[in-house]
Structures are given as C-alpha cells and as structure tokens.
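Note that one protein chain of the assembly has been removed; the remaining protein chains are unaltered in position.
Per-chain numbering from 1; labels A, B and C assigned in written order.
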Amino acid sequence: MKVKVLLFASLREVVGSSQSAVELEPGASVGDVWARMISLYPRLAPHTGTVAFALNSAYTNPHEALHEGDEVAFLPPVSGG
Amino acid sequence: MKVKVLLFASLREVVGSSQSAVELEPGASVGDVWARMISLYPRLAPHTGTVAFALNSAYTNPHEALHEGDEVAFLPPVSGG
Amino acid sequence: MTDPLSGQPHRLIEGRSLFEVTDRPLSVDDLVNAVLTGGDGAVVTFVGTVRDNNDGRSVVALEYEAYAGMAEAEMERIGVEMISKHSLHNIAMRHRTGKLAVGEISVIIAASSPHRAEAFAACSEALDMLKATVPVWKKEYFEDGEVWVGQGAG
Partner (left out) sequence: MTDPLSGQPHRLIEGRSLFEVTDRPLSVDDLVNAVLTGGDGAVVTFVGTVRDNNDGRSVVALEYEAYAGMAEAEMERIGVEMISKHSLHNIAMRHRTGKLAVGEISVIIAASSPHRAEAFAACSEALDMLKATVPVWKKEYFEDGEVWVGQGAG
C-alpha cells in the first residue's frame, strides 16, 4: 500500500522536500514509515526520540496501523506562539 | 472670588447645563459650592452623600479651600467600562 | 503630557495619547500598536463592548459621558501604577464617549510585558480601577426609556 509522508521544519530541510510517498506491506505501522525514512535519509536518525507522529492530521503513536492513502506526518518539537 | 462649576450625567440633567460659575467669599470650600448649588437647585439635594468632588481635575474633599479661577466638578458615582 | 516615570513625552500614536477619551470608534489594533516596542513579545488586551442586555432587560444602546480631562489624568495615574506594580513595558487605556450601539467597543486596555501573567493581571486590575475612579458615566437605553447606571436619585 502507498501512504503520503509529510515532513516539517528541520526534518523537511534534512530531506529537502516537504512531501513524499512510500510503498509499504499491508499492516505496516506509523513507526515503520519512520524507519523507512531513516533508511532513506540517515540524517533523520538523531530526531528519533523527539519526533512526534501524526496520522491524517491528528497525533498518533508509532504502533498505529496504516491504510492505503493515509497521510503520515513527522513533527519536530513544536514552537508556535 | 469666582469659580467654574462642572456637572455631569444625572447632576447635569437636574441643572439643565454642564457648566456654570458661582461667586463666593474668599476662603470658601468645595463643600460651600455644593451647598450653593443645592440652594439654587434643590433637586440636587438627594445626591449629597453619593456625589464626589473634584478640584482642577483631581479628586478632593469638601473641606478643600478654593481660589479664584478654580474648576470645581461634581461627580455622580462613576460607571465607565 | 509627559510620562511621570521618565519625564519624557508619552509616545503618541497619530498625535494621540496613550490615555485618551474620544468620541471616535475604538480600534484594538491601534492600541496594541501604541504599546508595542521591539522588546515586547506579548500584549494582552481587555475589550469592553455594549451588551444587548443588563439585569434581564433588553438594552438597545448605551451613552457614555466623561469629564474628559480628568478621566485621561486618572487613566494615566492608573497606568503609571500598573507599570510600576506589574513590571509592564507599557500600558494604554482608551474610553469612548457618546451613544454606542450594541456590539460597539466602549473601552480598551492594552498592556505589554515580558511576562504574560503580569500583563493579564495588569489589564484586569486596571479595569477594576477604571470602573472605580475614572469619571465616566453610562446611560442605558431601553425600548421604553433610559437610565443613568447607579445614580439612583437621578
């Protein structure tokens, strides 16, 4: 299945793009997408532990299972205001 | 001596004018002006006790002595905001 | 008008003071700009508006009358006290006079501070003091009459 991946701020700058797509086995989780991104962009690895996960515009946890067409976002610590 | 008298809100409506002038003996006080106003406009009398006094744009007490050209103001309970 | 703290003239916005009674419509953005300096990160404002009811009675309009010169001096006195007590950068207060329709702004207080909690506290306390001492009077207009608020004998 295919899911959309969004990256913001420093994560976006590491990857060089705010949006991409990944192909995953059925049953893959949000954490699996993060692992995939790290394998593609090793400089993302230091962000593990501070990155937050969102699924379809809501916070989620890395164990959440994905479905075709889902939108997964990786969020550095927020600093709005 | 002559002092300027200002009245506001319900007091102004009793007198029918926001501004007047009174002639007083030297040494007269702010309270004397109020007494004079009551004698001229008896319908002001019920406001004694709730009226506040100002002399030249600052709160004062009725014992404050006046000088030629002073501006005395009689203030109903304020209700701004 | 000079600033009692610094002895310097108040910063003016389009020639208007930080403490003002006016019969013109009030703008929150104007007052926020008035208190902002480059060092501020936060401005808190209180905005008072004309309600369509009071004590269960339907209000169609309010009229505000002021002893303008004294009201501005009192607002400045309150402002200076708030700056010193709450470590504000700045504070401004503006009260409107004349007849106001429901929803119109009657008063704005804006406080800037490096500390957000202080700005909230200063706005709230300044409003309490304004209501207690600034010589402004409110008349309520109903469908069938009008009354000065809190001036029973009138």
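Convention: a contact is a pair of C-beta atoms (placed from the backbone, for glycine too) under 8 Å apart; a residue touches a chain by one contact, two chains touch by 3 or more.
As the structure is a computational prediction, the values presented were derived from the model and not from experiment.
Every visible chain touched by the undisplayed chain in the complete complex is listed here: A, C. In the full complex, subunit C touches the hidden chain at residues 27-29, 32, 36, 38-53, 102-103, 105, 116-117, 120, 123-124, 127. The omitted chain makes contact with subunit A at the following residues, 6, 8-14, 46-47, 50, 54, 57-59, 73, 75-81.
By our rule, only the chains that are shown with their structure count from here on.
For the pair subunit B and subunit C, the distance between mean C-alpha positions equals 25 Å. Along subunit C, no residue makes contact with two or more other chains. In subunit A, no residue reaches two or more other chains under the touch definition.
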